[in-house]
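With one protein chain withheld, the remaining protein chains of the complex are depicted in position.
We call the chains A, B and C, going by the order they appear; numbering starts again at 1 in every chain.
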Amino acid sequence: MKNPCHKDKLTSLRRIEGQVRGVQNMIEEGKYCVDILNQIKALKNSIITVEGKILETHLRECIKGSLDGSENFDLKIDEIIKTMKR
Amino acid sequence: MKNPCHKDKLTSLRRIEGQVRGVQNMIEEGKYCVDILNQIKALKNSIITVEGKILETHLRECIKGSLDGSENFDLKIDEIIKTMKR
Amino acid sequence: MKNPCHKDKLTSLRRIEGQVRGVQNMIEEGKYCVDILNQIKALKNSIITVEGKILETHLRECIKGSLDGSENFDLKIDEIIKTMKR
Partner (left out) sequence: MKNPCHKDKLTSLRRIEGQVRGVQNMIEEGKYCVDILNQIKALKNSIITVEGKILETHLRECIKGSLDGSENFDLKIDEIIKTMKR
């Protein structure tokens, strides 16, 4: 089975890269800690959103796909539970 | 009061930027969702580590500093509680 | 379809109830804040473990079950994604 395509998440990941550089600039410019911490919270939220979308695609495509082919549904569930626990 | 310097965190933030680009590359190359999700977990952990270090510096320097000058300790605590709740 | 049985999680939930009462007792006895906070961390970890087990059973039984019956797999995925986002 071919992996699902996640290219629709690249725009978000480029924005996340921009947010990381934004935090670097705040540090270079000696900005106030609490302002930097607030930017980091925003960055974390952006990452959590992208993560949720990739998980959703995975559940919809790979988990579903594992039921009608040679792939094992139970192994797929083990795998995703293990990843969610990390 | 001058803001504390966080330049010692720039190395970690450059590594985080590299991790974000790594996730983008995995997506471009059509890597498997679970491998991408594991990379995103690693990225999140790196960000949480840097966040903790900035918070630590803030507590040690700004909160302490707020007690011997014109700055108000209670306002500083309100501010950090508000940021931690986000 | 009948709901899966979660009775094997009752022992953990009774232990969690005991942990909540333990925190109440620490407060009644005027224990030190950091010791109370550490107990709350342990309580949170116990809850996260039980939550993971219920999610695992759900994925293994309900999600799988939704593919061979009248139930709609896509609706089940929407539902679990919505719950995970909360």
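We take it that a contact is a pair of C-beta atoms (placed from the backbone, for glycine too) under 8 Å apart; a residue touches a chain by one contact, two chains touch by 3 or more.
Just so it is clear, the structure is predicted and the values come from calculations on it, not from any experiment.
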| item | value |
| --- | --- |
| Contact set of the excluded chain (shown chains only) | B, C |
| Where the missing chain touches subunit C, by residue | 2-7, 9-10, 13-14, 16-17, 20-21, 23-24, 27-28, 30-34, 36-38, 40-41, 43-44, 47-48, 50-51, 54-55, 57-58, 62, 79-80, 83, 86 |
| For subunit B, the residues touching the chain missing from this view | 52, 55-56, 59-60, 63-64, 67, 73-74, 77, 80-81, 84-85 |
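Here is the rule we go by: only the chains that are shown with their structure count from here on.
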| item | value |
| --- | --- |
| Rotation angle (°) superposing Cα atoms of subunit A on subunit C, nearest 5 | 180 |
| Middle chain, criterion being Cα centroid separation | A |
| CA centroid of subunit A to CA centroid of subunit B, Å | 17 |
| Whole-Å gap between the CA centroids of subunit B and subunit C | 29 |
| Contacts with 2+ other chains: residues of subunit C | none |
